[in-house]
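Apart from one protein chain that is not included, each protein chain of the complex appears where it belongs.
As written, the chains take the letters A, B and C, and residue 1 is the first residue of each chain.
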Amino acid sequence: MAKLALHQWFQKRKLEKEAGPASERLDIPGNLWIKCTKCQVAIFAKDLDANLKVCPKCGYHFKLSARERIEATIDPETFTEISPFLHSKDFLGFVDSAPYSQRILKSEEKTGLADAIVIGEGELHGIEVGIGVMDFSFMGGSMGSVVGEKVTRIAEICLDKKIPLIIFSSSGGARMQEGIMSLMQMAKTSAALSRLRSAAIPYLSIMTDPTTGGTTASFAMLGDLNIAEPGALIGFAGPRVIEQTIRQKLPPGFQRAEFLEKHGMVDIVSERGKMKEELKKVLHFFENAAKT
Amino acid sequence: MAKLALHQWFQKRKLEKEAGPASERLDIPGNLWIKCTKCQVAIFAKDLDANLKVCPKCGYHFKLSARERIEATIDPETFTEISPFLHSKDFLGFVDSAPYSQRILKSEEKTGLADAIVIGEGELHGIEVGIGVMDFSFMGGSMGSVVGEKVTRIAEICLDKKIPLIIFSSSGGARMQEGIMSLMQMAKTSAALSRLRSAAIPYLSIMTDPTTGGTTASFAMLGDLNIAEPGALIGFAGPRVIEQTIRQKLPPGFQRAEFLEKHGMVDIVSERGKMKEELKKVLHFFENAAKT
Amino acid sequence: MPQKPNRVLLEFEKPLLELYKKIDDLKMQDMDMSEEIKMLEKRIETLQRDIFSNLTPIQIVQVARHIKRPTTLDLINLIFNDFVEMRGDRNFSDDPAMVGGLAMLPGCKKSNPLGETIFDQPVVLIGQQKGSNTKENIKRNFGMAHPEGYRKALRLMHLAERFNAPIISFIDTPGAFCGIGAEERGQAEAIAKNLRSMAGLSVPFISIVIGEGGSGGALGIGMGNRVLMLEFSIYSVISPEGCASILFRDAKKAPHAAEVSKITAIDLLEMNVIDEIIKEPVGGAHNNYKETALNIGSAIKKHLSDLARLSSRELIADRYRKYRNMGYFTEE
Partner (left out) sequence: MPQKPNRVLLEFEKPLLELYKKIDDLKMQDMDMSEEIKMLEKRIETLQRDIFSNLTPIQIVQVARHIKRPTTLDLINLIFNDFVEMRGDRNFSDDPAMVGGLAMLPGCKKSNPLGETIFDQPVVLIGQQKGSNTKENIKRNFGMAHPEGYRKALRLMHLAERFNAPIISFIDTPGAFCGIGAEERGQAEAIAKNLRSMAGLSVPFISIVIGEGGSGGALGIGMGNRVLMLEFSIYSVISPEGCASILFRDAKKAPHAAEVSKITAIDLLEMNVIDEIIKEPVGGAHNNYKETALNIGSAIKKHLSDLARLSSRELIADRYRKYRNMGYFTEE
């Protein structure tokens, strides 16, 4: 399954849906009922899915996989994945509790993804866009060489085709198993965005729960508009690191999307259900600005 | 005396010096001894002058007139005044405790200046510069049409000749007797500086005690380097206005040069005695940068 | 039972009170009084027209500050489509006293060989935001922005420039805020940098004073290629009260200060500080938001279409000329 491109996966999923209950459902505990992380209410899995995985009771935003996000964002049948077969290389021979190469294999099996991001082209309300979507379930959405390369590739494609770039971030930061190379991805991706900026190609960054570390301190913070999902944890350092550094408890709401909005780092905090509409308005603006 | 250009004034002063004690000395109370505003020590007037009007005891910087400042900054015999005969016009027919036209005449008589700024060209350690020096004793250094026009003219000359611009500010803000026109001088001078910036002509702003209001919120804050004299009051609103607004006492040191340095608004706080040397280093840098 | 409208009448509008009361009384009756009401309403309109054509400067100040006067967001929502509000200065905070974002201006016209095309023009909007009641005003700091407000505005201007969208700014502020934090974070620096940056903007820029144009705080977003003013708005280097207490040492002399400082739209048009006066509905902008918005929208479209003919270089030169020429002096 690791070597399955996303369009193949969509195809497979479609077939499975027709055949019977999707096997992916099985990894949700209890299958049919899900307990909300925030308000503890039990939600019927199908209702949660229908509501884009937002708790109908308290509005808590569950994490979406890259595939779910693409489905929720890109017009049906318009998505083409790019570079689905890029894989990380364990060039340091890094072993912590397990060898890095094994970790990668495990994550591939678990997620059906080749690394922590999916990139591709598609349409959003009929507007052609390049899109990158990170997936937190692949090694905590950590950024290594593959994430850096794919962000760069999709940025270069957008530059080439003069179409807007949208990136949904969800990341714990740099992938330490790739040492300094993971740090260099911050430089690499930011350089790619520098080119987009010079060419006046719009770039929209959407930060979802959580977006921290090297991802935040590079491409996630550099949107022409920075957008966030409600309650998403967004920061440079993780809250635990800060608590250890300053030896005090952090105030409630610290580093949440609304906190960043208040502190001037985020333009819009948008509920998942309204996100596509919001993006459409913004893209429509840029599309027309480019014409006049 | 109002219509005396600065080079004529220097000439006159030279003659007077040769003839006997300068008549300007008479406006300092007690003539020979001056009490320090800050430490209250009595200083022999000649010593104070020799020390560029800085108290030898506590370092308090007395105000300098525009002419004294030019003498302290520009190489001897190199200064040429520009537009010495620009005069304010009482276009609103403004009368407060006295008609504006009379206020102007009085200030002209008192200071020997045509308005609150002197502009000209000269050399600083052999480097050609355009310079503007405000004089607080002319209606509190307030900015009306003449100050705005002269700042703009000297900026345009620097643009034309590709020489650096230096402005010493000392101002209570906009000249209210010129109504909205005094406000528009902020736009006018900033626009002139915008041209300098685009052409990469260096502009050094030196803020002296006090620099507030519309002057601070336009050309004074826009230096490639912002420099200040120690203890100078620098702000947007005057301290009394702020105290009235927030109904509390201001902390000590508030809005002083060192406070602005700490808050990131000023590059260098330089004692008057070291100012020329500091400017020389900076000008030397820019001169060489332009060559390479 | 119909509710009595929540009217806020200014001192000089008191002659209207009796007529309004009569209408209210008629509305309470069981019989159909619509004819009589219509007549009364006509009389009100005539009286209003009369009153508002003879306002003194200090009365105009009162209209400009009217609590029910349409705010920046009120007008944005009436004039434009698809407004996307953008928040924050990317430095320190989001300032609720300064708003801005992306929007589409419908009904713009472009001439071409085949005739006229009507299109939606993308524009970047900025403006000071007052509240329509005390609670809102506290949240909006009475429209007095901090440095971060000016820095948010600057961020939006640069975005507009990058994407080649015209900028419309709405000016409505008693002034930039005076306080410890504002000084610490460089109120003067923020405004100064905006002035310099506005001078160099490569896109068409229109500024509109819709209420109070308070000093450097107003100018900090106001260096348009065209500066327009609503009929009963003001624009001044200092408030009449401030001027009175500083220059006349008596705050009660504000009416006199308003008079001599020349702060009304007509005065400013005469001095070439503004380019056009936008008519207000009978009884002032607060009496009819829609008509106000319509008038502003038309003015924006007219000036945008004029400015569209200029190249980036020409736009900058046009702006330079405009501000370069401001000032009265003699040279002998």
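By our rule, a residue touches a chain if its C-beta (ideal position, glycine included) is under 8 Å from a C-beta of that chain, and two chains touch if they have at least 3 such contacts.
Everything numeric here is computed off the predicted structure, so don't read it as measured data.
The chain that is not displayed touches the following shown chains in the complete assembly: A, B, C.
Of the candidate positions C:K22, C:R43, C:R65 or C:R90, contact with the unshown chain belongs to C:R90. Checked against the full complex, the candidates A:E108, A:E121 or A:E178 give a single residue touching the omitted chain, namely A:E178. Although one chain is not drawn, its touching partners on chain B can still be listed: residues 197, 200, 202, 224-225, 261-268, 278, 281-282, 284-286, 288-290, 292.
Touching the omitted chain from chain C are residues 90-92, 151, 184-186, 189, 193.
For chain A, the residues touching the absent chain in the complete assembly are 3, 83, 85-89, 91-97, 144-146, 148-149, 152, 174, 176-188, 190-195, 197-198, 213-214, 216-222, 234-237, 241-242, 245-246, 250-251, 254-255, 263-265.
Keep this in mind: only the chains that are shown with their structure count from here on.
Taking each chain's centre as the average of its CA atoms, chain A and chain C sit 41 Å apart.
Centre to centre, using the average C-alpha position, chain A and chain B are separated by 55 Å. Within chain B, no positions touching two or more other chains are listed. Touching two or more other chains at once is no residue of chain C.
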